[in-house]
Each structure stands twice: as C-alpha cells, then as structure tokens.
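I'd like to ask some things about the structure below.
Removed: one protein chain of the complex. Kept in place: all other protein chains.
Chain lettering (A, B and C) follows the sequence in which the chains are written, and residue indices restart at 1 in each chain.
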Amino acid sequence: MTRMVSELLQAFRKVRKRSVELASSLSPEDQQVQSMPDASPTKWHLAHTTWFFETVLLVPHAPGYVLFHDHFPFLFNSYYEALGPRHERAQRGLLTRPSLGEVHAYRRHVDAAVMALIEMADRDSFDRIEPIVTLGLHHEEQHQELILTDILHAFSCNSLMPAYRAESRERPRGPHSSKVATTQAVAYPIEWLRQPGGIVGIGHAGQGFCFDNELPRHETLLRPYEIAHRLVTCGDYASFIADGGYRRPELWLSDGWAMVQREHLAAPLYWRGIDDGNCENDPSGWLVFGLDGLEPMNPRAPVSQLSFYEAAAYAEWAGARLPTEFEWEAAFDAPGITQMTGHVWQWTRSSYDPYPGFRPLPGVAAEYNGKFMVGQLVLRGGSLATPPGHTRPSYRNFFPPAARWQFSGVRLVRDI
Amino acid sequence: MTRMVSELLQAFRKVRKRSVELASSLSPEDQQVQSMPDASPTKWHLAHTTWFFETVLLVPHAPGYVLFHDHFPFLFNSYYEALGPRHERAQRGLLTRPSLGEVHAYRRHVDAAVMALIEMADRDSFDRIEPIVTLGLHHEEQHQELILTDILHAFSCNSLMPAYRAESRERPRGPHSSKVATTQAVAYPIEWLRQPGGIVGIGHAGQGFCFDNELPRHETLLRPYEIAHRLVTCGDYASFIADGGYRRPELWLSDGWAMVQREHLAAPLYWRGIDDGNCENDPSGWLVFGLDGLEPMNPRAPVSQLSFYEAAAYAEWAGARLPTEFEWEAAFDAPGITQMTGHVWQWTRSSYDPYPGFRPLPGVAAEYNGKFMVGQLVLRGGSLATPPGHTRPSYRNFFPPAARWQFSGVRLVRDI
Amino acid sequence: MTRMVSELLQAFRKVRKRSVELASSLSPEDQQVQSMPDASPTKWHLAHTTWFFETVLLVPHAPGYVLFHDHFPFLFNSYYEALGPRHERAQRGLLTRPSLGEVHAYRRHVDAAVMALIEMADRDSFDRIEPIVTLGLHHEEQHQELILTDILHAFSCNSLMPAYRAESRERPRGPHSSKVATTQAVAYPIEWLRQPGGIVGIGHAGQGFCFDNELPRHETLLRPYEIAHRLVTCGDYASFIADGGYRRPELWLSDGWAMVQREHLAAPLYWRGIDDGNCENDPSGWLVFGLDGLEPMNPRAPVSQLSFYEAAAYAEWAGARLPTEFEWEAAFDAPGITQMTGHVWQWTRSSYDPYPGFRPLPGVAAEYNGKFMVGQLVLRGGSLATPPGHTRPSYRNFFPPAARWQFSGVRLVRDI
Partner (left out) sequence: MTRMVSELLQAFRKVRKRSVELASSLSPEDQQVQSMPDASPTKWHLAHTTWFFETVLLVPHAPGYVLFHDHFPFLFNSYYEALGPRHERAQRGLLTRPSLGEVHAYRRHVDAAVMALIEMADRDSFDRIEPIVTLGLHHEEQHQELILTDILHAFSCNSLMPAYRAESRERPRGPHSSKVATTQAVAYPIEWLRQPGGIVGIGHAGQGFCFDNELPRHETLLRPYEIAHRLVTCGDYASFIADGGYRRPELWLSDGWAMVQREHLAAPLYWRGIDDGNCENDPSGWLVFGLDGLEPMNPRAPVSQLSFYEAAAYAEWAGARLPTEFEWEAAFDAPGITQMTGHVWQWTRSSYDPYPGFRPLPGVAAEYNGKFMVGQLVLRGGSLATPPGHTRPSYRNFFPPAARWQFSGVRLVRDI
C-alpha cells in the first residue's frame, strides 16, 4: 500500500511537471493564443487538465475541498454536458483572465489537494481514487500532445515562422546538416511483411490502464495481408505531388477532392515552397515547418500533418491501401516492423465505431470517448509529440477526416 | 439469346416508363424545383438517368450514335470527374432550359437508340452491353426513389403542404379514417428474436445483379444478439419526445447534440404540431407530412425521416442500440421478423467502409460507390419509395448522419 | 368624373396587361425559378403585384371582397411587417404551387374586382381609391423591370445562355450586323456640359404622381460642375479593363477592392470572353449577355450591369467622378445632354438618405421606401427595361453598392 501510494504520487508529480515544462519556452502571449476552433491555448490546456482533477476527483472525493475559483468550472470545462454550461469552445483564446500566473497558482492549489488526498487515503479510499487519478494523468498526457500540435498551428499562422524549440536554430551545423533538401536519398525500399490474418484478438488485454474505447477485448476475422515495414516518407510523398497527386481526382475520395479544390490544397499542411512557390516540379525546394521551425524537407523523415483524405489518396496512388485498425493492431509485433509508434499517428481505413459490447465509463467520464463515435477515423500508433509510454498497441486515437494539424501520417498495406 | 434480348428490352421499357409515370402527377413547375443542394429537380432526374445510358452505353458502344444535344453532358453529369466538368450541383434548379418537353424528347431519343442497340446485338455485343444496361436500370431505380424524396422535401417547404398523391385528398373517409391522431394504439410490443452470431457470410452471393459495394462476399464474426421483430413506430417515437428526448444531451452523440441545438430540432423532419405548436406534451396533436399530404400521426406506422443522430438517440433512450449492418444482414431471414423492407430504410451503427478486398467497378462506373466511402452511415432494407424488387439482403444504402429527408427509420437490437 | 374613371380603367388594363405580356415568352419553368435571394421568380412578381392591389385596395375599400385564397397573403407579401408573417424571401423559387395557371386566375379575379370597384365608385370613393390604384400601377411597373432583370440573371446561370427575346436569334444578319466585336469604333468623344450650380430645386414638383422618397421638394446648394453629354460605353469600359482596371487597388473604394478580390471580378457581370477566356488584352473577344442572348460587345453601347464599386473605379480611372443625385437632377434638361433615360440607370455618388423633412406615406405604404434608407446608393435615369413613362427627373432608384444584376451604368461629371 505504501509503495502504491508513493508510486501514484510519483506518477502524478511527473506528469503534472511535464505539462509545465512543455510550456516553459513559451511566453504568456504564446500561451494565450487560439489559432482555430479545434485548437486551444496552452494556458487553457494547463487549466483544463487541472479542472479535470478538481471536478472529477477533488469535489466528489476530497472532504471539505474548496474550489480555487467559483467561475473556473465554467471557463475550463471542455465538453462535459453533465457538468453544466461552459465557455464557448471557439472563444478560448479570448480568456486573457485568469492570467498565466493565476493558472499556475490554480495548478499548485489543485496539486497540493490531490497529493494530500492520495497521502491521506486509507485502503478503501485509495481503491476509489486511484483509477480517477490515473485517468486524469492519461487525460493530461493527451493534452500534452495537444499543447504541441496547437502551438505549432498557431506559429504556422505567423509569417515569422517561430520555432518552438528555438535553441535548434543555434545548433552547430556541420557538412552533414546541410540546409538544402535533397530527394537523392539513399534508396529506402519498403519491405512488405506477410500477415496471416484469421481470427485475432482486438482490444486491450491485461491489467494496465486503458480507455473505455479499447474495450471490450474481442475477436475479429481478418484476411491475409502484407504490411509495410516502415512509414511513408516525405520523399515518397514528394513523388506523389510531382506525379500530379493533388490534380488527379481519380485518386481521391469525393469529400477529399472537394476539400482539395475548395482549399486549394497542394502539399501537406506545413510544407512551404522556397520563395513562396509551389515546388511540385522541384522537390528540392520544399521546406517543412515543425517544432524546430522551418527546415528543408528531409526525404527520409515520415511525412506528417496529412488529412485522412491525403493519406488515402497517397495509398491509392501507391497501388496499396490504408490498413484497417484491426490489421494495424494484429501486425504490431510483426518481425521486422518499425516506426509503429513515436513518429507519426497512422491513419487507418477504419471509422471510429464502438467495439461490440462497448459501454462508456460510468459517471462523468461517460462523455470521454463514446459520444464522439461518428464521423471520425481511427489513427493508431503515437507520434513524436506523444508522451513516452502513453500509448499501447490497442490505443485508438481519432480525428475527423479533414484534420491536418496533427502529427498524422501513413503506413501502407496490400491485399495478398 | 432471343429470350434474353426480349427480357432485357422488357426490363428496360418497364423501368424507363416507371420514371415518367412517377413524375406524371407533377407540373412542369414542380419538376423544375430544387429545394436544397442535396436534392435534385424531378426534371433533372429524368434527364440525368438518360444521360447515364447515353454516356456509359451509347457513346462507347453504339456505332454512329449522335448526341441528342452537345451541351447536355455538361448539364446532366452528376459527379463523374472522369467525364469532365459539369453544372454546379446546388444550381440544378436554375436549369429552366431545356424544358420538360425537351427532356422527354431526350428520353425518347435515347430510349430508341438503346432499344435498337439491344435488338441488333449479336452474342458478343449482348454480353458486353447487358451488364451496362442492367447497371443503368438499377441506377435509374435509385433515382426513382430520389424523385419521391426530393419532391416531398420541396413540397414540405411550401406552407400550402401539397400532396404528391393528390387524389388521396378526395378519397372517401369513413369512421376508421378519422383525422384525429391517437396514441391509444392497441399494444404492439416488440418481440426480441435471438440470433446466435458466429461466423456469418456477408455480401452478395449468387448470379444476380449487385452493386460493387456489396462485394466481395466475405465472412465476419458476430457475437450473439437479439433483434426487434418490428420497426420503431411513430407512437414509440412520440414517447421518446414526450420524455424529453430532444432536451437530454446524455442520449446523443456529440455531433448530434450540436445539430439539435443549432437547428432547434424537436421532432422528425416532417412532423408538425397542430396550430404550429410543439406537441411534446400532447402526442395526439402531431401531424405528419408525407406523399398524401399532411395527416394525423399514425402511432403504429414506422417512424421515418430521421437522421442517424435521432435514430441513435432513440435507441439509447430505449435501452437498446442500432444493429451493425452485419447483424442486420445476418438476421434478414430470422423467423418472425417483419418489415425488413418496403417501409423505411434502417440506419445501422456501421460506417460506410469498404469490404475487405473491395475493388470499384472498372471504367467510368468506378466513381459509382467507392469514392463516397467516408463520413457516411449504412442503411439497410428499403422503403415504401424504393421500387419493388430493387433491393437485396446485401444491399447497402448510405447517407451522412445528418441526412433527414429520406424515408429512414429504426430497428433495434440488444446485446445478450 | 366619367373621363377620370375611364382613364384610370384604361391605365389599369394597360399596365396589368403589359406584365402578362412580358412573361408570355417564358415557359412555366422559366417563370418558376429564383436564381439568387435578391431576384424573384416571374410567377412571384405576377402574384405579388396582384396581392398588392388585393391587400392595399380591395380588402380595405371593396365591401364584401373575398380573398382569392386565404393563404396567398402569406405567400406573396414581400416585406411589409405590418401585414404579418410571410414566406421567406430566399425561398420564393420553391413555391411550385400555386401553379402559373392559378396565378393567372388570381390576376383575373383581382382585376375584375378592381375594375368593378373603379366603375362603381362615387366621387368620394374615387378620390380615396384613385391614389391607391395609381400607386399600385407604379408598383407594378417597378416589378415589370424586375421581371426582366431577374429572368436575365437566371438565364445567365445556365450555360445554354438562353435569349429572352428568342426571335432575335433568327433575325437576318447583313454585313452590318457582324458578330465580331470591334473597338475600332468611330471616335465618340464626350462633350462636357458646364453647369452653373447655385441654389437648385430638388424633388418632385407639380401635380403628377411621385413616390414619397422624392419629397419634399426642397433647395440645395451646388458648386459649378460639368457633366458628360453621354453615357460611358462598353468600348470605354473595355479600355479601363485593358489598362488593368480590375488589378489596381488605388482606383477602388476599400469595400469594392475587397469584392474584386473575394469574387475574382474582372469584367461586368454579363461579359464573357470568347472560349471562356478573359479578354483583358483583346477587347474584340468580349461577348455580352443580354435580352437577346450572347452577342459580341458593341463598343458604342452603354456599359451595363455594373456595381457602384465598378462605376466609381471607372470614374476614378477616367479622371472624373460620379455625379451627386442633385447634380444629375439639375442637369436633366441641359442643352446637348443625351441618354438621360431609357438606356441604363446611372449610379450617383449619393447615399440613399431621406430628404429634409421626409415623411413616409401613411398606412401600409409607409414601408414602401423609407425603411430602406441606409446602406444603399441612389441611381437616376431609367433603363431599357424600365416601362416607358415610368420615371421622372426626380425619380430615385436605389440599390446596395455591390448589386450588379441591374441595367446600371455610368455618366461622368467633373469639378470645374
């Protein structure tokens, strides 16, 4: 019991500290900004994750707990209908008050109360609160990824193109760190790994934490297929562009082609042509914006910031297809497979539907996943922005097919 | 061979004639109107189905065929990118020219050419053209249903509430055709039919016609479940409304709740309250608009014109769920089951994804189904507006979750 | 008295007949269509002008008059708040019922009642009803112009480019009716007519009919100026285009330049380039759509279908300016001036503000003009689509600055 308490405290401190550290290189102004309705300000993420602990853990379970501020539940509730009205999502960037300093004070207030609650807990209370704390930490880790994707989007709207990791600008550059992009990369062919299919187990197994949408564990029936041992690279994707990929409707789903035309898409979200040009005909001119700022396109790096539509069009062009989420999960430990996590989320050809027998979590957390199960696609894996250790083979991320601001890329499969 | 020719000719004549008959009670003005971007004018349907035969059959396969009008391919192409630019979808209602008379002449011109082509065909040609003719007829049958759903939507925008089947206004009314709605319907309980699940075959089998999205036939694994022997009725749905169904966010998917609030939904699309009121508290005041005009709500009739969101919220309220399309198909012949087709399309809990191994039809028809496989939900069954014999157990209809103007309703299932 | 009765009857018959004649070359489908919210279907114009007589004249003044149809006031009220709710403006095109035939019957019913009312009137009644009948006739004449501008807009959305005056297509063409546009027009220089300014009388004077917005007659003070003796021609305007007029922000008002960019304006609304090209660099390639269909641009014809923004940008480019409505009115009878009416409405540099001491008409007609006196610009003159005799020197037409579908052009003035 003591060890469990101390482990939970340690996990709590570690996750909470990491959020603050992720924001530490950002000014109060950076942390204020909301660049589109789907993104949120850093400051809001810091406050919302705190509100989650306050609301789901402290208010019901910490006797005598007093809200840090009566009005914060209105300001920092994201989408929980059961918890009453809330500040409009698209206007989170207007909340200049509370200040960043006040949000840090809010974090400290709640941290102290949570840690006291954990420390004081007897066996029964611990068993009650531990799953809530753990859920809160996984929730906060999800927002840690959003802190990065959202500030990157905000920075991409500023023609100064600021770098989140500003120090990288000064790092010494030898002959091998040339700033000139090249598609003359050493050949880097895909190996196709045969998978037998058949009846496979899907969903979370074992004791550890998982979200409700990974359950229940169940069986599904797969045909044989083969899966690429690596992700699609920027170099691969530049060839798709050079081959007219964004001008050939036959490669696209109907909604995707409509988006290409309506928004004049011609490259991934953060690709820029040298001198503001389109580099369809000269891939060496592509620059890619990322956490280190604007850099020459690296042809061996996994392509990122794709919508599902672009991912699917690429696969069509490549004579392959996207994996279903079940194929992806079944191949997780395939010998020879690489880059399954830690680089980019991988769009699957699976709509985000409930698993057979799915039931949402009880109570407030019922709104965590289930109510979003329509109109979205599943992504699997995890990205360079995902906190280490956050995901599992059964982990289901999801976004609408038009979403482009995530670290989202492609892995191919083929029928046999 | 002769019999095959004569059967094909007979099928062709029958389907083509039925389209014209469906429109025969509508004035040239009725046939001109487009009430929203998703709906099309009757006249456009009559021309577009003709254009399909001209473009896919006559131009490539009828030597010496001359287009009826050089510009009609631009006007009457629906969404085939491979066939060049086309008139904007949302502006089909602006095409007052060609007149309805000219469209009828266009139909006669194409009909004559198609029939001549069939009659003249030798064995080889017949084998080439028969599948195209058959596809064109099934295509036209789909538009026959749309002629009805689309004109009904247009009429619903006119506060005169015209009846498509105007004669119904005059039909004699005895004591049993009272115009007063009642929910005092004879009890009509659902029987739950147990289904064993297991590995089941899905998709079209056998020789007859099917669309490409019903293929390939494959196996899937189902858990045991039980399915309602009948559809959800208007009386059932009125109870959902009376219980605050449209005011309780916990019953709704997130996108659905957003739609309820944004569009102030409070009843199915074609329900009207007596004296323009909301009849949440008095179901006997509901009127329902349909092909016979505005009539008192019949509590035993299947509820119709629901979005997927409403269907799913109803199921949640009823303590059940929507079937997957596989559960629906597997239960098609279940003993005791009724109303599987001919009443309303039944929303399933399955996103419209490709079957394993799916390949689109070759050529122009590649754009028929596959490019729409994202962002939509599958409906199964067939409605009172579907041409008799048009559907099969494996038939997959699909619409976006917000679509409300179709004859779309609900059948429930439950986990065991 | 008898003569006054017979003159009023004659005027009534003449105006009412003219509306029907204007529509006589249009099919029921043509008369059904509404191509944008600002335009209305021909059928609606025919019904609305009839509703005006029914509502403003017959219901209050014809004892025992029975409405032709209880629901028509809801359908055919345009914007009179005092007369209750009404069908949504942007959805007039959805009213396939009543049919065109029923609308004609409505016209006949109301015509008979109006004529009976006039014929039966004693002196007192005549004095009461005569101004209302006269207002109704001027109202109908305004809609006669709209019948033409609105159907022309609808036809312009159809790539078949139908001609309102179809017979013109067949008319024999000699060497002088060449279909090749030319800007080699005989020189056609503007003569600048000096006007002294000073205190001038503005607004309607005398006994005849005028709208309330032309009153009260009052004095205003003008500086000396000079006014062009003719309108700006298509040839003039083609030179503006060729000189980069649509690409030079310094020529444009801010809202106008925003519109140019947002809507990619490059020529007047109904100008088309040969082979769908932009003819900026080759004015002989311009075609202009009008009541006779698509014809080569005539460089001596007055330019038409301009927004106020385009008119003002042209004037800036030409080193001149638009007249105020007072300058225009004061120059109406200037010796040597031509084309003041009967060709195009002429945008003035005057916002549509009330005259000093303006009071709206009493009763329902109060909503006729006054409530629109903000956000619009005054046009003066009258166009080829205006019924002969409809306008006066004091007549004030008005449209928002972005309106382009009217027969609206330019006359220049200069400071001295």
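As a convention for this text, contacts are C-beta pairs under 8 Å (C-beta built on N, C-alpha and C of every residue); 3 or more make two chains touch, one makes a residue touch a chain.
Values in this document were obtained by computation on a predicted structure and should not be read as measured data.
**Q** Looking at the whole complex, which visible chains does the left-out chain touch?
**A** A, C
**Q** Determine which one of C:4, C:67, C:160 or C:373 touches the chain that has been left out.
**A** Considering the complete complex, C:373 is the one touching the chain left out.
**Q** Looking at A:93, A:245, A:302 or A:381, which residue reaches the missing chain?
**A** Candidates A:93, A:245, A:302 or A:381; residue touching the omitted chain: A:93.
**Q** Hey, which of C:60, C:101, C:196 or C:249 is the one touching the hidden chain?
**A** The one listed residue touching the chain not shown is C:249.
**Q** Counting contacts across the full complex, list the positions on chain C that touch the omitted chain.
**A** Spelled out for chain C, the touching residues are 79, 81-82, 199, 218-223, 249-250, 252-257, 308-309, 312, 324, 349-354, 356-357, 366, 371-375, 377, 401, 415.
**Q** Contact with the hidden chain only, please: which chain A residues?
**A** Against the left-out chain, chain A lists 27-33, 35, 43, 71, 74-75, 87, 91, 93-100, 154-155, 157-160, 162.
The criterion applied here is as follows: only the chains that are shown with their structure count from here on.
**Q** Among the chains here, which has the CA centroid at the largest distance from chain C's centroid?
**A** A
**Q** Between chain B and chain C, what is the gap in Å from one C-alpha centre to the other?
**A** Result: the chain centres lie 45 Å from each other.
**Q** Can you work out the whole-Å distance between the CA centroids of chain A and chain C?
**A** Each chain's C-alpha centroid was found; their separation is 57 Å.
**Q** Going through chain B residue by residue, note those that touch at least 2 other chains and give them in order.
**A** none
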